Every structure is written in structure tokens, then in C-alpha cells.
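For this depiction, one protein chain was excluded, whereas all remaining protein chains were kept in their positions.
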Amino acid sequence: MSPEIQFDNIRYGKDGREIIAPLTLQLRERRIGLVGRNGSGKSTFARLLTGLIAPDAGKVLVGGVDVFKDRKAAVGMIGVLFQNPDHQIIFPTVLEEISFGLRQQGRSQAEARETAQAILAKFGRSAWADRSVHGLSQGQRHLVCLLAVLAMAPKVIVFDEPYAGLDLPTRMHLERLLAGLGQTVIHITHEPPSLQGYDRVLWLEAGKIAQDGRPEQVLPAFEAEMMRLGGGDALADL
Amino acid sequence: MLSLTSEIRTPYHPWPAGPKLGAVCLVTASLFIIGSPWFSGAIVLACLGLYALPGLGFLRQGLGALRMLWPFLALIALWHGVSGTLEAGLAVALQLLAAVGFANLVTLTTRLEDMAAVVTRAASPLRRFGLRPERFGLALALVVRFTPVLAQRGDQIAQSWHARTSRRPGWQVLAPLALGAIDDATYVAEALRARGGIDPVEE
Partner (left out) sequence: MERNFVMIALFAALIAALGLVPKITLASGVPITAQSLGVMLCGTVLGARRGALAVLLFLALVALGLPLLSGGRGGLGLFVSPSAGFLIGFPIAAFVAGLITEKLRAMSVFWAAALGAAIGGILVLYIPGIIGMAVTLDKSLPEASLLATPFIPGDLIKSVLAGAITGSLAKARPDSVLSRA
């Protein structure tokens, strides 16, 4: 059962520029995709959804929790995997990184370490516990970020361009992991093919929902529009 | 990143960090207060003995750590050689060697975590000024994590510079480096918030 995600008349702007136009949304599907061009507001959407930034108006509820105001409940409800693992990993060693979130959820040091060890073991990466994060490859660091999120057992996980910069085997590995997750997944991307088989796809354009529906409806329209733009002078309206 | 703690196990490693740090303060203070070359010389000899006791490898490490004193020792030799006061110069040199040698001994034989625990405890009076010593561990981790990231970025920026000019990198590479640090801070702050913020959730 997926928790309900509600955007209640959300607005967000920066330096007088509107990034998210008034937006009201309800999401209950288990696999949700969000597509859009660079600068369409995808990342801002992700930050609002996870409660990292305050909306100018309205509120975002995930499973009934106001994710910006009630951080304590929010971190147990929704997790996020950022595009660049170097922006996400806070600690020098893998075990510290994974146990941090658990400590923040109020578990004891010993309990946090135990849970972190367990999740490493579950993914066959026990040997990583004391490894330095800096020595891991980009793909390995991506996996560390995912494990750190999974350890906190949120009900919803947001993936912001999860495949950017990954080589093909790492990408396929992550795709399999993602497909197997029991959680609600919200996948933000500008690559339509990675959303095949999803329950619902949102297309964001200039901070507004351009289309919303099944992937077999939204994705071909999105791709056609991208091809049309690509054929013209795309840089002109960057 | 490696700390300076020696990998060669010595009998001094298990000793508690607090008293060791206290000893550094005591020895340094008495060296400068007493100021006698005989006392300094005795401490130098004692240090040599303590360095030699765990074996030749540790002694070599200890002497290597004194490298930072060479410029100063050279300066002392020059100054006192020119002014013809070699005896006074020797006294200063012995004092320096004793103070730095003993302090280094503690650094070489104390684990970073133990040291950090002492600092956190020692900093608790600063609570009065709005400082939160319990955040020190997190701050420490962030610095250790991001120093190599920023250094690597510095190299990358220097390489982009080299790719486009034959001149050597100038100060202009520093501004993008600082900018990168600021942008990283924004993202990392979000990552921190995404996982429950700076302080643990109170139950």
C-alpha cells in the first residue's frame, strides 16, 4: 500500500522567478516517473517533495506528514537519492555514512552500526564497512547512498537522475535494484526509456504539469516534443 | 585520509588520551619556565629513550616527525653563529627539540577518536557561548570527507587551466575552487536535512 503524496497548491520561486507554478497533485501509484527538460523545475520538485526547501505557499504531505515542517516524521517517510553521490555522502567511511541516518532517527550507536552492517551484508558488501568513501568508484558511491537511504526504511524513495554518469553494467545493476524495491519510487529523469512499465508519468514543463498519465501516453508525446525541439534551435531558448 | 597516529603499536598507545595531553601541557610549560639547557637536554634524552623503546622503526618515525623544525634550527644556527653565542643557541635548540619531540610522541601514539573525545569534553564550557561540542564529531567527519574532494577539484581546475594555456595556474583558479566549496555546502546541507539534520532526533 503506497502512502498518499499530496501537493496542495504549492508555489515556489527564487529571485522573483517562478520555478513551480501553483501545483496541486495527488499521487498514490507505486512507480511514478517525472520527465522534463533541463531547467523545467524537476529538481525543485524533488526538493519540495522531500521537504528540503520550504514552499512559498501550500504544503506537501506524504502519508499525512508535512514533510517540510515535521522533519522527524518526514525522514522515516521519504528518502532521496541525489544525482551526485559526492553531494550526498557526508562521512569518510562507508559504515559511518550508513549509520548516520539511523542515529538521527534516534537509535543507539550500537543499534545503528548493527543495522548498517546488516544492510551491507544483505547486498554482499560487508567488506566495505571500513573502506574510505573517497576510494570507491562513482557507481560504488551511488550504491552507498542507496544503502544509506534504504537503511532508514522510508516508505517513499525519490531518485533524481539516478543513472547520470554511470557505466552500463553499474546502471543495469542499479536498475535491477530499483525494480526490486518494495517502496514507492519516484524517478526523475530526462530519459523516457527508463520509465517503461511505470504506473504513472508526469511531464513537467516550465514549472507546470504539461501532461500526466500512463507512460504509453505521456512518453511518446514527450519524446516527440523533444525531437521537435532538438531539430530546431534548442539552444535558443535555453 | 590518514591521521598521524603511528601504525607501529607501542606500549603508549593504550594509555588514556586525557592524561597524555595533560603531560604535554605540563612538560611544555616547565620547559619554558625552567629554561635550563640541562633540563631541556634531559627531556630530549628521555624522549629519545621513549622513541627507541618500541623499536628502531618507531624511533625513525619520531625523528622524521621533527622535520618541521629544520628551518628553525637552521635559523638558530645562523643567528647564534653570526652573533657568536653558540651556547645560548644550543639551549634554544634543545628546548625546541624537547617540547616538539614530546608533543609529537603523544600525537604518534594516540588514536584520533580518543583525541576527539577529549576535545569534545574540553570544549563543553564553550556551551555558554552557544557552541555545541556534540556537533564536533560531525564537523570533523565533514572536513575529513571533503578535504580530498576539494583538493581533487583544485587539481581538475588546474588541469582545465593547463588545457587552454601554457602559463602556470595563477590565483584565478582559487575563486572557482571556493565557489565549488560553497555549492557543495548547499547540497550537503540538503543531504544532511534529508536524513534528519545536524542533531539526532530526540525520543
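Order of writing sets the chain letters: A and B. Residues in each chain are counted from 1.
Going forward, a residue touches a chain if its C-beta (ideal position, glycine included) is under 8 Å from a C-beta of that chain, and two chains touch if they have at least 3 such contacts.
Computed from a predicted model, the values in this text were never measured in an experiment.
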**Study point:** Partners of the unshown chain among those that are drawn
**Key:** B
Study note, to complete from the structure: Answer key for B:A52, B:L86 or B:A175 versus the chain not shown reads B:A175
Review point. List the chain B residues touching the unshown chain?
Key: 1-5, 21, 24, 28, 32, 65-66, 68-69, 72, 75-76, 79, 88, 91-92, 95-96, 99-101, 103-104, 106-108, 110, 112, 115-116, 119, 131, 135-136, 138-140, 142-151, 153-155, 158, 168-171, 173-175, 177-179, 181-186, 188-190, 192-193, 197-198
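Here, only the chains that are shown with their structure count from here on.
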Revision key, fill the gap. Distance between the CA centroids of chain A and chain B (whole Å) is 40
Point to revise | Touch list for chain B against partner chain A, complex | key: 1, 138, 141-142, 144-145, 148-149, 184, 187-188, 190-197, 200-203
Point to revise | chain B-touching residues of chain A, taken from the complex the two chains share | key: 47, 50-53, 71-72, 75, 79-80, 82, 84, 86-92, 96, 100-101, 103-106, 132-134, 148, 152
